[in-house]
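I am attaching a structure below and will ask some questions about it afterwards.
Just one protein chain is left out here, and the rest sit where they should.
Moving on to subunit A:
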């Protein structure tokens, strides 16, 4: 049995791994099979991570975080967790490839997933003019007319990035003010290819086999009108990825994992949570990294306070695991 398994490979997971590895806990980090590095892997330039005055590309930052975690002995597995057993002193993590790993402590840092529009046409048109990844798909909209839905930093970044390719980028936002940081807003306002459509939401996606436009609904008057488009990029926020711990860990009314005060402690001893999965408000790379630090330190204290192997042997499952490790 290991001391600690970290689930998630974003800024929270890798920062937790740096701290846990430096505490000589030899962490195992489950990075996922196809979303290694988390959300920053699909961003362009990160300008607000402290220590990089010139900015750094999201994927480069994640590569560096991983290298730093591995330098101190973190072991990284590229697979997905399919099942978790969190009760009791031995936590079990089952992977898609059939492997089972055991640890005394878990740090759960699975981040969040893109929020969908919730429209019935969404499934069919996904990948056919409807996209969640501007850096992946912007290339296919050269000289086209497209729209970004959303009003946060991600939406501004995507809209600005997409003007490299598209002739025209609408930003569709349901309010008349933006949540995005002032610098990102100004960049979008100054871009002559970007036009804002305020107080509007997407009521329907148009097109049988590919997006041909959207029906917009005015959020004030309720009036509807059609807007012809070649593509639509969705950046309306994220939802915490908690499906693996439903019914196991307590959640907040906002859907994030509930933790005790400013700590990372969940309702189960030995299970800690960090990053966007516990954070409905801030959700920055640097706050996630800070949260990963908290979780690693909490886990370290928890492990230090556990009874040593011989005492623990009275608990059947722990005893078996530890004797196996000794043999």
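As a convention for this text, a contact is a pair of C-beta atoms (placed from the backbone, for glycine too) under 8 Å apart; a residue touches a chain by one contact, two chains touch by 3 or more; residues count from 1.
To be clear about the criterion, contacts and distances are computed from a predicted model.
Asks: Missing chain's UniProt protein name, "NADH-quinone oxidoreductase subunit A", "Thioredoxin", "cytochrome-c oxidase" or "Electron transfer flavoprotein subunit alpha"?
Replies: Not shown, but named in UniProt as "Thioredoxin".
Asks: Quick one: which of A:68, A:94 or A:126 touches the chain that's been left out?
Replies: Touches the omitted chain: A:126.
Asks: Among the options A:3, A:35 or A:279, which residue touches the chain absent from this view?
Replies: Touching the chain that is not displayed is residue A:35.
Asks: Of the residues listed, A:80, A:121 or A:218, which one is in contact with the missing chain?
Replies: Of all options in A:80, A:121 or A:218, contact with the hidden chain holds for A:80.
Asks: Which positions on subunit A touch the chain that was left off?
Replies: Interface with the chain not displayed, on the subunit A side: 32-37, 41-42, 59, 78, 80, 96-97, 126-129, 131, 133, 135-137, 139-141, 210, 231.
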